[in-house]
Structure formats: structure tokens, C-alpha cells
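One chain of protein is taken out of this complex; the other chains stay put.
What follows is subunit A.
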């Protein structure tokens, strides 16, 4: 493989913190973010004065008519940096495709370029009062005029269409997907800060839930929450002097813009084509192959994404993910299986976007997963969003 210029393996995560994940925190999201960032900085063995970079993706992913207020419904990097003191040199927000991988790339590039020495990357997500996505619009203009008058609106129908395509094309069923959701909830139930802590879900409960937009039921969707996570990044060289075992960023790839379509129209072929191209770049860029990955963490904000990610990453053949899952292929308790949802994912934690995947890679690779610590965890992949409209980051215990 030809050497690429860049930061591969030169930048590491050296500390983290995570708030409790609740339906409504009972305090402003910004206050939660400040506390979480301070805890992450302390965890890394640093002081706020040493942190000179702040990055995030502040997106508030609602289709509803909620106002987006900094410090309340979202927390920008500027907002957080201003309140943590110190003398930041680099403050940036990610706007583009793949929120978490995109902001990880901002942090990595800031360190690699010398723009900052110690970067806090955070993600703050808010659950507003009332319905998350309800929108009382009476007229639909712009791009929405092509879909809203027909009643096509919001993420449930968005994901229901490619999910049904998958079920029809490959003969899969909701019974299989029950196994996906039960696996996520089993693992999420073991995580103290999770909204679903101690609350696993049975296949029977899953199958008894009414459908919302066929074949999607409520348990196929991550639950909206208030929650904040923060990570500290620095160079491999500086990481040596810090208390925790560094976890290196070995590579990153984000989706290219997908084919132009109607708003929220995500055909299965688009998802798979975009994801396959992303995975090819991810392996080339990181120098690892699917067989090297002992800790894939697939994104599951909607359960069908698990099938799509397993297939585009080459962890099972295309069209086979549903059988793979049913055969125990992602059972985190089964020796030899791929623990693809061991961190509980979004379904097992709450709507924290790609944070559960990233955090599981960090905790396991840093040897900090406590009772959940896996024997073998050397290369992890943290996926985010849809394979055609997201991204993935490769983490490693070794600088590469």
C-alpha cells in the first residue's frame, strides 16, 4: 500500500466522559455539556487551561418545528469553548456528511496540523418537549413540495422504504430483526449510563409492538434523549505522558454525496452503493481489512442499518446479514461471533448518534470497559448514520 500523507496513527483518544442518558435531563443541555467536558479533561489527566481545541457536530436532527437554541437544544463548539475557559486556538463545527466521523476528522486534523495540541470533541443531543418530529406545516414549499403533499415525511417512512426493499429482496423478516434489536438492548442493559440500563427487550415484546410505518415499529428506532459525550484527542507523542492507554485513530472514511433524489428518499441500492464505496476507501485508508476487525460497531439508529453496515463492510455476504444475525453472528456473548452491537448502539443507549459505537471502540481498546471488557479488542470500527450518508472510523491499540 502506498503511504498516504496524513495523520494515520499519529493521533489518539486519551480520555472521555459520558453523561447519564435520560429522556429529559431536567437541566440545560449546555450545563450538562460543560460538566461532561470538564470530566473528560480530568479523565485525560489534563486541566482546562491545557485544552486548546474544541470541535463538534452540533446538528439537532429533528424534522419538527422546534427552535434550535445554542446551549439548550444543541451545544456548539464555540458555546462550549467560551464556557470552559483556557485559551482555545482552534474551535470548529462539522457540517457535512457523517456527523461523528466528520468531527473526529476535525479533531485529528487539528492535532496533526498543529492547530491545537489537546482537542475536546463533544456531542450533545437533546430531546425537546412534545413530539420529536411532528410538524404542523399547512403548506409545503421548496423540495418538500414533491413529497409532503403525498404524506411522505419524517424518518420512519424514510427508513421503512429501503427496509422493506431489503425484506422483499432477500426474504428477510421482522422476526430476524427482532434478534438485532434484542442484541442491542441486551448489551445496552449492561451499560450503567444507558437509558435502557437493566431493561433488555425480548423478541416477544418486539413482535407485539404495533407497526408505525410498515415494517418499522417503535423498537426499530432509537429513543430521543438528553445526553452528552466528550473525548480528548492529542498526538501519539503527547499521549505517552498521560494516564490512560491511548487509542489511535487508524483511518476514517465518509460517504460521498448520494445520487440526487426526493427528500428522504433512500433506495436500498443507493445505500449499498454508497456504503460499498465508503468501505473500500476505509480499508485502503486505514490499511486494515475486514478480517482484522475484532470490534466492529455498526450503526443502528434504525435497526435495518445493522444489516446494511454488516454487508457493506464485508463482514457477511450481501443479502445474508439477516441470516448471519439469526445464526448468532453478532451475539456478543458467543465465542467467535462478531460483537457488532456490544456497546449497545443507539437502540440500546438512546439517540446519541454515533457516540455509542465510538465509545465502545474507545473503552474496549483502552482496556477500560470494566466488567464488559473483552479479551480481544485490538481493531475497532465505529460506524455512524447510513452507509451512504454517514461515515466510519477505524481505531487501533497500536499506532500504525
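By our rule, a residue touches a chain if its C-beta (ideal position, glycine included) is under 8 Å from a C-beta of that chain, and two chains touch if they have at least 3 such contacts; residues count from 1.
By definition in this document, contacts and distances are computed from a predicted model.
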Per UniProt, and picking from "Acetolactate synthase", "DNA-binding protein", "Molybdopterin-dependent oxidoreductase" or "Amino acid ABC transporter membrane protein, PAAT family", the hidden chain is "DNA-binding protein"
For the chain left out of this view, which of A:22, A:164, A:378 or A:397 touches it? A:164
Hidden partner chain, touching residue among A:23, A:199, A:245 or A:261: A:261
Who touches the missing chain here, A:28, A:45 or A:64? A:64
Since one chain isn't shown, list which residues of subunit A touch it in the complete complex. 63-64, 131, 133-143, 145-154, 156-157, 160-162, 164-165, 168-169, 210-216, 259-262, 265, 267-268
